[in-house]
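With one protein chain withheld, the remaining protein chains of the complex are depicted in position.
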């Protein structure tokens, strides 16, 4: 580099504090992080919130409402997803900027962590399903797009009931190790292996516009409805063979231009990346693949979403909490892009 | 038990919901936990706060202000206490009732988690000391008794500066593995082994009214000031020999009737009970002993306190976070007793 | 030591294999561990069973039946006790000999791990309560004394229903951090904080003959029934003050000579010894104290018991699983002593 | 989706319990999991066995015998593989169905967990090698194909001695970070870096029909025999360059149509996926690659196999145990496919 | 394989100890590991050193000096990298041979672990920066190429000052999640997000010859200097799209033939592979990709390097320590190749 250019850089950057030279877009972002005295808020300081958003119980006036759903009564194996929202609130350094999508949602929308769904009972899966639906109906009626932080995957059914009440049957992008279109067992039809059977039969999702990605494991025989109803299923090994670009193309083709719900079960990722979950399955997606897939949905009309099945007890490194929070952030960016 | 009595119990308790039969005192407590519909708030739900208190940044009008001090620039060995407040906020099931002291502080005082000390820099121990003092001065001027949640033990010096500005030299009960009356080293007099040397020489604490309990380890030679100034030192092995009742007697005798500051370094406990700390020392107190000691201080004029050195990275079981939060709760109960 | 004695020892022990010199009582024990070729079974080898017992689904003809109850639908906070039986089966080196009680249960009784309670549903606390009662009725009718391995503490109620159907209201020794005599909340009366309220009101236990040991924490206000009904409550701090001998005296005095049920919640121990549990409470018993207490019950007519609330997800060292298994072994020894 | 189709789906699936609509093949699978009352066996309940198979010490009449080999006397660095079989028995949710190979081995063959190899001594690597050979000879003579669950990799040599006694020199697919064709060191030729040197020189495997996949690390200079004898070696970085399809092609080409032994050292995977092993090597295969490779062997005459080097002490998330169990399941599927 | 060839192999290898048949190159390697009596040094035995090198405080006469820099005062979030050198010293089995590069550095150069930088204070980032520069100047003046083991990334700035004092502005290959070209914040310009801004503006590195690989996360807006100055930035998702061969080509093209500094921040890897670090970012490189990239630099004039940000507290499996040590070993191999 020639001396002249170097000196120009020195002049511009040499004595500048961190944010002095930002252009307008970045200035907005920096203003979220830097305080007037040039100091930055501590990532490990302050009150813990979902995705480092401000906390505000009143969700009127919000564009996007991020809400905790600490309920895991629907699990079939390892419990613990009830601690998901709390763990994600404790995770530092999520957002505010998405360099791939070039957006800082918090600078273009009104977004908040609105706290948790109020539950009547920690002992009743049925009542919890009702409580979730009621709360999400209120959020949607207030005009906000909901982003649910589970909890186990059974929460998607009542969220979709609230979604469909506004939007009719929606398209869906579903990342998971399991199709979750099983029927009743152990006397319950609400368990975490069944939300999309009910959503489908209730007409909340349009199977022709649904894609399920990352599917694998030993319960394939439970998900015949996915195939019979015409949902598009991309197994984990097919994902690897197709490549991420082809999967994105397929996904965009399937879901179309209408309202889309994005549901991300952290067990869609390989257990090496997300050990803290209740029904881990060997051979899953990498976070890089999952991020590429989600980012590939940019421009779609994402009207709601969820991130589920983070169970921190098995997450000895905090990796699962972080990757779960990051995926929720990616979904929030899709919503914000559509809003901006 | 005779049938008649059993039937009377059946009548009273048989169909009652959890809180129906509480007497007045317990009713107040129960009202903190039970909602109108008979459900209880989830210990793992909602926004994480210190000691499950309500969060309120504005501390005017509070009797007791619990405040996070996420700063660990003063440590000599293992870092991580900067994550102490966040970890303690995430701990479920602390309080609201202390059965040994028969008090639920939250029902007799106005108490809140007022958030964290605002720091100008995560790189400057000196500036942090100033920021802490300034923030605690504001709290005390507003009329609240401060309870600091560290952070490393270097925070006690600026807190005591704010305390003494109001109360003059105070008495002190200090539970710790180390006397923390060392001098400067590595060019810093503010490190976490030194707060009480400075507090003493600055006239913030009265050494005649100070007791240091649980002392041990291999740095005894650094704490000659404790002895020369007349502080009372109870080593961990002396604690075991004396028994807890005698230690309580000694402590009450030393501190007297005036204003007392209670500072609890979680490394006062044996590492088996509190592994998540920066300078663990073999052979410490048990939590049962420490609780008995603190409860034995009931009735004293506790005008401030702190709980420090919880470093969650080594706390694989969450035990340290819990026992640290519990000790902070015990100190808060002492304050509330004095206020009620 | 003089040469002559040493030579005698050399002659006796010098060329002997491990078990050659055992006297009759120890020979029986050794025969459990040593194989014909002088080798020992590997502690980490073979099929995992409860307390290293033989596995046998058919419980007819047994004196003591040890049974897994992998159910944790009754918890109020951290889940995971459903993995308790599996974790305890995986623990090596429990028994066969109790040197303090001088008994090897397996050599004087017919004992087996009879597998788990068959549950109709992992989603229904109510059905699970029924399934447990039905299974334990079958065990007791077949003539075996049951030792239940939970699972959460809600299992004690249906076990006691089966016990009382045979024995009438029984005495009870209860080690726990919590009295577990709460009322209904969140719409459920079967949760793990309530089994002994129901047992008491149903006449399954005689409150005059019940002692609850290790009680502490912040929910004292929920347990007024314990006091009103006349159960003897020894708080953790009272235990420390009284000393173990006095507690044993008190316990024997309370329970008397009739049939006694022994229920051990692992959270009765301090979290340092048993971190792997759902509602840990600071300030509990030590395992040495708990063993002394249980051993102090030798000679009583222990007709059933349980070990509950081992939740291995938080048990990073395997300590909780081991100490839980050991306490179950101590209870089994009490049963065997009474049978032999 | 049109209303008519949706209604047809509702009619078929709406009130159906989980397994009602299964076609014949899936019905067989479902019958393994669902009980008569529509409930499913709990993944975390019951007696722990290898790959959730039934346990049966008598292996006569079996098609495939899965056997634990808890022996790690051959390791060079971190110990702990002796706990491999116990840990794998404790893992929930392995099988019963392989969706990629479309087989549920347990529905087409007679398979059982036959317990562990009986060892004469935990102190003698030499005797252990003899004991393993003797036990596997009995299994093979009884007509079962053996699937060994180690234990360290030194167990493959005696297993291959038993295999070759029946089949003559066999082909081998070997996934590992190390070629394991080293010579004697520290006075032992039986260590876990040497089994295939001995197998080769003893004529148990045909080097022309052997492929070693995933090789890497810093001990390449110890494995000159692999090259000189003509074994095909695919290093980890070559695997990445070739792609999985080419590796499968190469493997099928090398091993041919005769009897094949499949040996899977879990350290063939990258440590991120399998940290719980004794000699981890940076830069390994992903589970998705390994599964693809194994599944690519479908149709071969797999007459035996092993899964080795799972050492659970370093496996803080249970990932290694799960991925090890899954790879064993994949090998079992290959055997079952060949048998069906 | 025909019998004749097999017999030849038997003759050559059958009775040979491990190292008897090595050719000359491998003999040198083997001599590092095997002792005269045929035994090998224990990987877990002896004094712990960096990369299993000999320890020697005097660095005169060395070709490569590996030096610990236990300093983490520059971190923005999770602390702990001060324990990096100690943890890496404790890791077993790194080197001595690199099969891909076909070099055993220790057999062709004089290399040692020369201990740690002597620091004047653990409380002063500014003084530490000075101490590091001074120590590395001495190393370089003595003729050795330095390989620094951090410590946080702020150490690269003073190391580069010492490097540039000898070599002038150098080229740089930088693997990281972050560009680390931020400006001052919190009043410090030396934090770990800023070393390359200072290095660039001080003329220590030539931005035209710098490539930054693996970049991602939410702080892109802080690194505008990288772009404006003309550094080549390859984001993590671009790496995946380009493929490793293209990245290597790009890197070689950018850095050219002159002296190159290689700096490896372990958070360049995905957190699944390297959880033990202070600012993990989802979606990073795999170790296999990183190794391929580094090996692709073979032949360049690597005159110095560092491996930073290993913070073992979050490294529950030891994976991060191992992969960090391995990457340092790869860099050392590049230096040795250039020297040999």
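Per-chain numbering from 1; labels A, B, C, D and E assigned in written order.
Following the convention adopted for this analysis, a contact is a pair of C-beta atoms (placed from the backbone, for glycine too) under 8 Å apart; a residue touches a chain by one contact, two chains touch by 3 or more.
A quick note: this is a predicted structure, and the numbers were derived from the prediction, not measured.
S.K.: Check the options E:48, E:203 or E:258 and report the residue that touches the missing chain.
M.R.: Checking each option in E:48, E:203 or E:258, the one touching the absent chain turns out to be E:48.
S.K.: Which is it among B:236, B:262, B:308 or B:325 that touches the chain not included here?
M.R.: Per the contact definition at the top, the residue touching the missing chain is B:236.
S.K.: Looking at the whole complex, which of B:61, B:143, B:168 or B:187 touches the chain that is not displayed?
M.R.: Touching the chain that is not displayed is residue B:187.
S.K.: Just checking the interface: what residues of chain C touch the absent partner chain?
M.R.: Looking at chain C, the ones touching the missing chain are residues 1, 5-6, 9-10, 12-14, 16-23, 25-26, 29-30, 34, 38-40, 43-44, 92-100, 270, 272-273, 286-288, 291-292, 295, 316-319, 322-323, 326.
S.K.: By the contact criterion defined above, which parts of chain B meet the unshown chain? Give residue numbers in ascending order.
M.R.: Chain B touches the chain not shown through residues 76-78, 169, 182-187, 197, 200-201, 203, 206-208, 216-222, 224-225, 228-230, 235-237, 240, 270-272, 275-276, 279-280, 282-284, 314-317.
S.K.: Quickly run down the residues of chain D that touch the omitted chain.
M.R.: Contact residues on chain D toward the absent chain are 72-74, 76, 78-80, 82-83, 120-125, 127, 186-188, 190-191, 313-314, 316.
In the analysis below, only the chains that are shown with their structure count from here on.
S.K.: Quick check on chain C against chain D: do more than half of the interface residue numbers occur in both copies, making it same, or fewer, making it different?
M.R.: Over half of the interface numbering overlaps between copies: same.
S.K.: In whole angstrom, what separates the CA-based centres of chain A and chain B?
M.R.: So the centroids are 38 Å from each other.
S.K.: Quick check on chain C: which residues sit in contact with 2+ other chains?
M.R.: As it turns out, chain C has residues touching two or more other chains at 76, 78, 82-83, 120-122, 186-187, 314, 316.
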